[in-house]
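All protein chains of the complex are present and in place, except for one that has been dropped.
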């Protein structure tokens, strides 16, 4: 973990209520996809946790959805403005768990962390399939970016406007993807559906309301088969076998 | 009273810890010298009351001393920034009470409101003498500005570095100024000393910690011979005869 | 937005909307009437009134806090007779709704006297009895800190009034619900809460308390979570309407208070720093109701319980 002042390079609307922010600063503490940063916003007491979407050469990309006052304030920020970030938070995904072919499953703003993971898996020479779930066409983002990495990219929309009509699990059930391990991020009902639909081992990223984001307050605890864990420090990524729903 | 958004034109350091801020905006509610404005500052709950130093052609001049966190924040503001002000607060001085020759007595940041008053009295064709009290040379401001209005200007410094050594009352006692009425603004001990040293009727401007600044909360009350008054609404200017020390 | 229904009803007193500037932060109304038509408000609660005129506490009476302020005004008011003969007629010129009469006292007799006088005024729609003052005949402990004392004031006041009587509670107690319950049992028509939290600040330059009286009442947005909790607890404990207040500063806060159990909501300290705050909240309510899919505001009262 590191605390650092980052400078916003850009902050743009890329889908319905979804923004992409690129920052520069000391990204040295960020070591794995699935980790997150915790952002201090003027006028708000608690920091906002946002997953690392990508991190290369000191450039940090975040993708976030406006859901409340904090993210609304973030959407109003402009290039050159500074932000106080805690970086390198959380365990992140373990990419070595996949042998040859990884299936990445993301829903809504669960999609961003899968991008850095897909890139790194491709760099490791692995086959990558990605299933992206959204509600409707206007919410879709990053489909092309995944394709550009050479990932087999499937989209599901709840209203059927693009790709498979339905949920990510409808793609899992209808397309025969020869994955040997999967990685998943999204809202909890999706995680649970994927848990049930999956045929191999895998990892899930969880969300919880956080006090500190770095393991000090016990605000974000959950029970696992291997004991109590803090989503912020021992997670947010948990393995399939340890999860208690 | 009016609420309005003002734009800072300039904000400069003019003496030790003393700043002059010029703003533009709707000054229509400002009707008399001695009135004040109440400034909202980001991150501070209560507004800060500052006297009108001058107000011409929609240009509002304020002079303030950095004494705490709010005024410190003000000192850091820059041209083009916006401020939310309540304007036209307080009764202000009654200039008609002076026949021919007004004596204006100010101490420290009690000096600013006397400037607009001196200007208006001069425009009304009256003789104006001004006694400005400061602690030391570095704190002096606006001496030339008063002289430029054609006011007989005397300075007293506590350390004797400029003008009369001592207090404004030392000037009152040593120089024979033929005033028929006086107007006074400064710290309370000075007001009281002037009260005792003065030979004519006069008016005093008081300070008090304020909740609202416009008469709603009863936070700033004082007792006078004519009943309870709110410094912010029935004051800040009280006449010599009504004051109870 | 067209369909947003903001009407609520307090023991028969129908309000166009639930927004009520709180006692002590809105004077007797006309300072604000200089700025806007105060008839847009649900109503307002006028400055705490006592039998005798009071100057209140020595100054300084005000201290700043993060997201709030402390006041130790000490119930400055011209006394009930002058309120009736001078303030209410002045108010009549700018306000055509029924006002809430906020009453304070230092003995049961005084409460009875003042309430009876105000009960006789046509302009008064509801009496809000502030029981946070120290009881001069009972050792100085505030009437509002013991259920028995709160009940005695309630019963006494109810015996001399016909208008709805709401008892205004202090949050500076171990168990606010038990005090609310005692008031309900004694005949209160409703409960108003919260009054200020006891707080203080010290001036680092003088190394002395900022407030001349040492302590004072802390209020403003900072106290909202405490106020909301108290409203929740009291709503659970009684079957009479609750007026919620404490730190309310925007339309979202009004809705949160109502979900916790408030039938109407008072706005306090925020009126002092933004004199248009209550008007803005009234105007903002329909938009925020739409955002949270609310058509009838009165439907959500207590909606977050179970």
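Some observations on this one:
Labels A, B and C are assigned to the chains in the order they are written; within every chain, residues are numbered from 1.
Everything below uses one rule, namely that a residue touches a chain if its C-beta (ideal position, glycine included) is under 8 Å from a C-beta of that chain, and two chains touch if they have at least 3 such contacts.
Predicted, not measured: the structure shown is a model, and the values here were computed from it.
Within the full complex, the chain left out of the display contacts the shown chains A, C. Within the complete assembly, C:197 is the residue of C:129, C:165 or C:197 that touches the hidden chain. Residue C:221 is the one among C:105, C:190, C:221 or C:286 that touches the chain not shown. When the missing chain is restored to the complex, the residue among A:59, A:165 or A:223 that touches it is A:223. Seen from chain C, the chain kept out of the figure touches residues 63, 65-68, 70, 145, 172-174, 197-202, 204-205, 207-209, 214-215, 218, 221-226, 228-229, 232, 247, 252, 255-256, 259-260, 292, 300, 303-304. Touch with the hidden chain on the side of chain A covers residues 1, 3, 40, 44-47, 86, 208-212, 214-223, 228, 233.
Here, only the chains that are shown with their structure count from here on.
Each chain's centre was taken as the mean of its CA atoms, and the one lying most distant from chain A is B.
The geometric centre of chain A is 47 Å away from that of chain C, both derived from CA atoms. Put simply, the C-alpha centre of chain A and that of chain B have 58 angstrom between them. Taking the mean of the C-alpha atoms as each chain's centre, chain B and chain C sit 36 Å apart. Taken residue by residue, chain B touches two or more other chains at no position, since every residue touches fewer.
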